[in-house]
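A single structure is presented below for examination.
Missing here: one protein chain of the complex. Every other protein chain is in place.
Going by the order they are written in, the chains are A and B; count residues from 1 in each one.
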Amino acid sequence: MAILLELVLSGIMVGSIYALVALGWTLIYKCSGVLNLAMGELTLIGAYVCLTYYQWGFPFPLALVATLVTGFILGLATERLFLRRMIGEPILAVIMITVGLSFFFRALVGFIWGTDTVVFTPPVFPREPLRFFGMVFGQVYIWSFVAAIVLLVVFVWFFQQSRWGLSMQATADDEMAALSLGVSAKRVYALAWAIAFMAAGVGGTLLGNINGLNISVGYLGLLVLPAVVLGGLNSVPGAIVGGLVIGVLQNLSDAYVGKLTQGGVKEIAPFAFMVIILLFRPYGLWGWVKIERV
Amino acid sequence: MYLPSGVYHETYAATHAWWQTGFVRGKMALLLLFVFTLPLYANLYVVSVANITLYTILGALGVQLLIGYCGQITFGHAAFIAVGAYTTAMGVLFWGLPYPVAAVLGCLLAGLWSVVFGLPSARIKGFYQIMTTMAAQFITVDFIITHYVSRVGGREHYFSLPPGTITIAGWPVDSEIEVYYLAVILTILCLAGMANLLRTRVGRAWIAIRDNDIAAETMGLNVVYYKLLAFFAAGVLAGVAGAVWIPSLLFVSPEHFQLSWGLWLVGVILIGGIGSLHGVVFGSIFVTGILELLKFAIIPLSEFYPALSERFLYVKEAAFGLAIVLFLLYEPRGLAYRWQQIKNYLNLWPFAY
Partner (left out) sequence: MRRLVLWMVALALALPVVAGTGWAQDIKLGSLNDLTGPTSDVGKDIALGIREAVQYVNDTGGINGKRIRLYLYDYGYRVPEAITTYKRFRDFDKVAGVLGWGTGDTEALSPTVGRDRIPYLSHSFAAKLTDPKTAPYNFVYGTDYSSNARAAMTVWFDEVWMKDPRFREARSKGEKPRVVMFYGFPTPYASAPIKALKNHAELLGFEVGPDQDVSLVALDTKSQVLTAKGFRPHLAWHGNTTMSVAATIKDAQALGLGADHIVNNWGFDEGLVRLAGPAAEGVMGLAVTAYYGDKVPLMDKVVEYAKKLNPGVAQEARLIRTVQSWAQVLMMAEGMRRADKAGKLTGPGLKEAFETLRGWTPGLGLPPVTLTATDHRTGSVIPVYRIKGGKFELVKQVDLKARWAKEWDGEWFGY
């Protein structure tokens, strides 16, 4: 029983990071309709950029802020260079642009930073585990969880209260109406990409702090897809819940289903789950029920 | 369609002929001659690059059928190639079947497997279809094949076929040149078959579905049936690719059939041109040949910057990713369209009006 609880809790903690990255994904989709398959590579880039700043001697909070700034700039550049021309193109073209970008970004990361696992030295979070009620938690998980929650709250506030967030919501809701009210759609798209880059950067940094960083962090970007499908593609709370559920699901399936198979369950469970959702509720938990059917 | 003056067709068959003028027939004969005599004057390295190109053509053909002609987006094609390759290998290794029989079995099974994952296409399309085919990839390759199929017969993680096990009518197929001829013949057969299939009722139905599925249904087409037929045909083509893959390496492992290979094939047809058989060929040649040449191109540069050759695989992948993006941005109709333009230009030259 204690093990079950530990599995669930640690799943939630990793899931909170997935949620953060999934949020960035949803944002892009919501605002500009781009289905982004390069999210994992954005995570990778963010994580490596932060690590580089940290190794240059920046204190961690400063490195994180610098990562956010870098992510912001990279996001604007990516949108301007590659995606602005693709507005209104067929879905395959837009998706394949992001696939092309994912090949390009991943190779770029591999080329620049190599493929070794690298760790944040000295460690940002203390290594000693904490004990509550007989259960053991790594501090790094708790801090990642806290950081993810804080950022989620900030994002939600941004959308519901700030001027920019409101104009993004307006564009997502009805682009024509937003344009006629003086919202610049181009700026909104650019901002969506910038924020997605930032969210992915923080997610990647937190993941990198857990056990180090290598190119397989990019794989986690694919896990975002089941998360957003579960939540409904365009729902912000859906992305958060989806991320948490995927984190827990991975842990539980590995622990309980893994015994019955010859391995590989942890990697495959989110996708099998996704197929089930697609069969029965393709619009997810809170997505718009306007999916195009045949 | 361009025809020089003075060419008259007297029968319907003649108007439907693929090669209508003596010049075109001569050109194609020369091409065939070149293709079949290549191993005589090219070294083994060139032949092995040619083999990979042919394998890419066979793989991309199925993707082209689904995406380019039937409008069904697939990111999991590598899984179907894997099914073909594994079935063929197991047929030869465990069940003692002759290679051609095992290959036919592999093609059929790959086709059926493809239909299973094509079933959701009856209800969903677009992004959701991409997700389904991606899940097919993970479930088939990363789970079933990696963890179950690979361990059949106590062979851990891969099947390695001893040299000399693959024979066609008594001839062993295990050197590059023999594989080359096998691949060339199969590629020509598949390309010709596809080209003719697309002119039949079935092919026209696929194109109708691609252009507008609702309109196709109102025309009385059974959309689901034709979609599944497209998945089956694409799966069979993937099976052919898988069967060709085995003798060239005498070895199968799940690593050959990762998600990135399926994405790579989609990239190939994007670069070549969607909805064009020329595109499949040009895209494959571009992606395999040009990226191989890149290796030679960076040798002089690596004197100054050694990381270029040490991390060549990344350079290659980055070039591929960038090629997809640039083609989509600047030449969305691909190399096939560019080829058409060049041909038009030459046909009309020197009086281009």
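Rule of thumb we're sticking to: a residue touches a chain if its C-beta (ideal position, glycine included) is under 8 Å from a C-beta of that chain, and two chains touch if they have at least 3 such contacts.
Since the model is a prediction, treat every value here as computed from it, not as a measurement.
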Partner chains on view for the chain not depicted: A, B
Sole contact to the chain not displayed, among B:Ala29, B:Val116, B:Leu313 or B:Leu348: B:Leu313
Contacting the left-out chain in the complete assembly, out of B:Tyr8, B:Trp171 or B:Phe296: B:Phe296
Option from B:Gly106, B:Pro254 or B:Gly321 whose C-beta touches the chain left out: B:Pro254
Contacting the left-out chain in the complete assembly, out of B:Ser114, B:Thr146, B:Thr187 or B:Ser284: B:Thr146
Residues of chain B in contact with the chain not shown: 43-45, 48, 52, 146-147, 150, 156-158, 160, 162-163, 176, 249-251, 253-256, 290, 293-294, 296-297, 299-300, 310-314, 326, 330-331
For chain A, residues in touch with the removed chain: 3, 6-7, 10-11, 14, 110, 114-117, 119, 121, 123, 127, 129, 136-141, 207, 210-217, 219, 250-252, 254-255, 258-259, 262-267
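FYI, only the chains that are shown with their structure count from here on.
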Centre-to-centre distance between chain B and chain A (centres being mean Cα positions), rounded to whole Å: 33
Chain B to chain A touching residues, read off their complex: 67, 73, 120-128, 130-132, 134-135, 138-139, 142-143, 146-148, 151, 213, 223, 260, 263, 266-267, 270, 307, 311, 314-318, 320-325, 328-329, 332
In the complex with chain B, residue positions of chain A that touch it: 35, 82, 85-86, 89, 91-93, 95-97, 99-108, 110-111, 114, 222, 225, 229, 233, 261-265, 267-268, 271-272, 274-275, 278-279, 282, 291-294
